[in-house]
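Below: the structure, in structure tokens.
With one protein chain held back, the other chains of the complex are shown just where they sit.
Going in written order, the chains are labelled A and B, and every chain counts its residues from 1.
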Amino acid sequence: MSVRRVAVLLKRELLQGPKSFIFLWSVVLPIVMSLVLSLVFGTLFSDKPRLGIFDEDASGLVNLARESPSMSTREYGAVNDLEEAVRIGAVDFGIVLPEDFDSLVAEGQHVEVTAYVWGESLAKHRIVAQVTLQDLVRELSGQEAPVDVSINTLGDEVSIPWSDRLLPLLVLMAVFVGGMFLPATSLVTEKQKRTLEALTVTPTTLHEVFLAKGILGFSISLTMGLIILALNQAFGAQPGLLALMLALGAVMAAELGLILGSFAKDMSSLFAVWKSGGILLFGPAIIYLFPEIPQWIGQIFPTYYLVEPVVRISQQGGGWSDIAAHVFVLVGLDVILVAIVALALRRMRRVIA
Amino acid sequence: MAQDAIAVEELAYLYGDLVAVDHISFKVAEGEILGFLGPNGAGKTTTVKMLTGQLKPKGGKAQVLGMDVARNAGKVRGEIGVCFEQTNLYEQMSALENLHLFARLFGISSFDGQALLKRVGLAGREKDKVEGYSKGMKQRLMVARSLVNRPRILFLDEPTAGLDPASAEAIRAVILEERQRGATVFLTTHDMMEADKLSDRVAFMDKGKIVALDTPHNLKQQYGKRALKAKVQTPAGELQDREVVLDQPETPDLIQKLFAGEKVVTIHSEEATLEDIFIKITGRGLKE
Partner (left out) sequence: MNPRGIRALVSKDFTLFFRNRFFALVTSLALIVYVMLYFVMPGSVDETLEIGLYAPGWSPVAGDVQQQGLEIHVAESLEELEDGVADHDYVAGIVLAADLPDELVSGQKPRIDLYFASDTPEEAKEAVSSLIRELIYAQTGQPLVVDFSTQVLPGPDMAGKQIPPRDRMRPLFAVLLIVFETYGLATLITEEIEHRTIQALLVTPVSIKDLFAAKGFTGITLAFGQGALFMVLVGGLNQQPVIVILALLLAALLVTGIGFLIASLARDMMSVLAWGVLALVILVIPSMGTLFPGVITEWVKVIPSYYVVDTVDRVASYGSGWVDIWQNLLILLAFSVAFLLIGMVALRRRFQ
């Protein structure tokens, strides 16, 4: 094994890399998805009822509604717009506040308010929207609540906002898109163009070729993982521990990439794996997104042992004791994958001989 | 009067501003083997592509078996077989499957692939996937594929390039068998010895033009010189070359002088090669 030759091969990979679509894809995609998912889709996963208001005057109810944590509120400039929003399901509940609403309510006069309900809105959302509005009207009219409500919490678990539930998906994408596909596509291309043969009739060994490609995958993987955590301000209190987890995940990604590249005959096979293998990689992240899915299913997936510690550290303030078991499993998986990479290497030697 | 298998008149093709084929004209009789020689970039492949309907001529016309290729490409393709320079086989299929596919494409209902593979020396490997074949085997399969429809005209592009002598000889034998069957062969090659051996006539192409077209014998007569080449031993014991040009008035005297004055170790006569002739005509080699 020559470190110098590995460095030469790695340099070639790094110089050629930016010219390749896969390289750009592995850098750009996680960042773009991070921004899009966090900024746009984070709100969509919310379980709050959505209220739309058309206000003919300047009612104080609108601000009260906006401030209410029970629902998300959007104001519309015309009744038609409000109706359309309800019709297409952009809001669950839409109300038209008449002129002088506030003064009428303050005077205790009876006011009729037109309300539209989206046909597919959940019954519980309708109830929540209705009682919340009623509560707000009473507040607007200056009525004092007849009771004091005291809130008691049970248990230790913390509520995780939906924007946080996206983190596992973003981390997995960052770590595995580049970390796995760069070595895989590089290997397949070298096999197809027969440049691998040309390399191995020099002092360069297949070990060195694999190592160079593995280092490339690992580096991209780790870098992107760190960038994504930084973008989402998700380092938590133990950045070192997080970096360790990402490094172990990056090793797994690089190993999977080398195995894939060794066994895939051509790009078609690679595409096929991407087509259906994605679910095996991203399974735990999808399960995090949809709590209705039984969470134990995530433990079947190897990437669970990367994602769960990242979540525990960055979102739940966990430490070594919370993730030790997962780390050992992940290290174990990495070791098993090393053995498979060795098998793949032996097979590759026979194939190109 | 038998029609010409191929009749080309003022045929031309341009790639943008580059004139690849510059208004060439020639004919090939049925049953003839025409060797088409020229360096890389001469326009040979472009000419073949026009004759096989892959490219539409930009000028002139080409007729194959009396049919205008540009207007009757489909019919023409039913009567020709093409063996490409670069392998383009379905490597995930076996040799037999490759041949049967093309037989079906030609509409041949009962086709004996085994017999054809035996002809090209691939018997016993017909069910193996092509990806496991050696270069020579793939090339033989390419030739076999071009014969699936018992074509009236065979276009062969470098059929023996890079092959071991046994494979090359096998393919040459097949070419001669096809000629005996009555097929016309349009043979594009760099191998001047092969062209010399097989072709009834050869055409030299250079920079888009046909610079010579005749039988190898006539070309050698016209452009080549015959000579006696001898090796003589000097008193010092060194071997030196001597040459006496034949067919000259002074030839007998020169030969007498040679044998009288020197110790001749070996002597043989030598004809000009087609490469020598090509260099003489164009000023550059066939392999440039």
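By our rule, a contact is a pair of C-beta atoms (placed from the backbone, for glycine too) under 8 Å apart; a residue touches a chain by one contact, two chains touch by 3 or more.
Please read these numbers as outputs of a predicted model, since none were measured by experiment.
K.L.:
Of the residues listed, A:10, A:62 or A:86, which one is in contact with the missing chain?
P.N.:
A:86
K.L.:
Out of B:101, B:161, B:211 or B:279, which is the one that touches the chain we can't see?
P.N.:
Only one of B:101, B:161, B:211 or B:279 touches the chain omitted from view, namely B:101.
K.L.:
Out of A:198, A:272, A:324 or A:339, which is the one that touches the chain we can't see?
P.N.:
Among A:198, A:272, A:324 or A:339, only A:272 touches the chain that is not shown.
K.L.:
Thinking of the whole complex, not just what is shown, which of B:38, B:53 or B:136 touches the missing chain?
P.N.:
B:53
K.L.:
On subunit A, what residues meet the omitted chain?
P.N.:
20-22, 25, 44, 47-48, 50, 68-71, 83, 85-91, 95, 104-105, 108-128, 130-135, 137-138, 141, 143-161, 185, 189, 263-269, 271-273, 275-277, 279, 290, 292-293, 297
K.L.:
Which positions on subunit B touch the chain that was left off?
P.N.:
Residues in contact with the chain left out: 52-54, 74, 77-78, 80, 82, 84, 86-93, 97, 101-102, 104-107, 145, 149.
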